[in-house]
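Only one protein chain is missing; all other protein chains are in place.
Moving on to chain A:
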Amino acid sequence: MGSCLCPLRACWLEEGNLEEMHAARSGVSLESCALCLHKNENCLMGRKIHIIDFDDENNMINKKVLLHQAGEIWHISASPADRGVLATCYNRTSDSKVLTCAAVWRMPKELESGSHESPDDSSSTAQTLELLCHLDNTAHGNMACVVWEPMGDGKRIISLADNHILLWDLQESSSQAVLASSASLEGKGQLRFTSGRWSPHHNCTQVATASDTTLRGWDTRSMSQIYCIENAHGQLVRDLDFNPNKQYYLASCGDDCKVKFWDTRNVTEPVKTLEEHSHWVWNVRYNHSHDQLVLTGSSDSRVMLSNMVSISSEPFGHLVDDDDISDQEDHRSEEKSKEPLQDNVIATYEEHEDSVYAVDWSSADPWLFASLSYDGRLVINRVPRALKYHILL
């Protein structure tokens, strides 16, 4: 609302996992109601990007709506370099055919700078995104997802189209996308990529993709496969994420209700498996700074926060300096009681009434995360205070 440049908004834009939300002020729900974009394509209404400001200090939520007229959005990611730029995958319906395309967009300036508008008329003052360029996929089929190169200058994008993996170079201030290189998956049956992530390690030369039950790693320089985890999950793999601090570790989740943690140097066995959800797990996300915190969202309507200390970059058990003992006396007792609780689910959030399709961490505040469910409910939560202190101290 009145707050200037609230941290959450900044983080989401930078993070590129801004979820589209449709604000609906209802007197019933305690939370601000929201609708996930791609579930919300009611033809007339859809195609919107909702930008939610969360004012941490005042605990207030502010939303902005951007129209995305090209079609319903299935995937979105924001440029790491320019927070006004984002890429989307969207459905275009023509001649009773649905084709999923991808494009790069720029947000209107005032939104980008976080200018203040009256929250009351936000819904009526929907603004339109400005198209920067299309990622031409006529030869490759439906786009499943687009990912920016992390830590880069916002010039490189990977997109996954059916069984192709395409690397694009954005030129002339993103107004033109040139296909730099591509690779495709050969094999029997209809192979289709479902999801992909760009590894922040190895100088950003690695991309991991999921197709059916298989996880694959690719080298973006040669566009060749570097590892392959067959049957990573019993059923379809829905999502994956790289550990931000440990270069060989990645997490995956899928329809077998499991979350698995892999060391890509040894792909025969998962390092760890979580089996807490009771339905498909759609999303898995590492916390950006404390990689023992893992967030998962599932269509059993639950969001779970797990503490995977044993496979995180955090040293196992804290070394407390002698000087600090006096300061931390009170925390230490707490700490000790927490010690045996490692590698477990810290919290299960059951605020959602329907399947949760997206979860993500705030990049500005590592203790804040949001989840979005089918019924359009966006829930913003904090890591439990006790755990926060436990990790920090």
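One rule holds for everything that comes next: a contact is a pair of C-beta atoms (placed from the backbone, for glycine too) under 8 Å apart; a residue touches a chain by one contact, two chains touch by 3 or more; residues count from 1.
Note that in this section contacts and distances are computed from a predicted model.
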Discussion item. Can you match the unshown chain of the complex to its UniProt protein name from these: "Centromere protein M", "U three protein 7", "Vacuolar protein sorting-associated protein 51 homolog" or "Signal peptidase complex subunit 2"?
Written reply: "Vacuolar protein sorting-associated protein 51 homolog"
Discussion item. In the whole complex, not just what's shown, which of A:Thr205, A:Gln235 or A:Ser289 touches the removed chain?
Written reply: A:Gln235
Worksheet, complete the sentence: The listed residue (A:Gln127, A:Thr213 or A:Ser289) that touches the chain absent from the view is A:Thr213
Worksheet entry | Candidate in contact with the missing chain, chosen from A:Ser174, A:Ser211 or A:Ser301 | A:Ser301
Response to the item:
Where chain A meets the chain that is not shown, the residues are 22, 24-26, 28-29, 33, 35, 39-45, 72, 91, 93, 96-98, 213, 231, 234-235, 256-257, 278-280, 299-301, 350, 353-355, 374-376
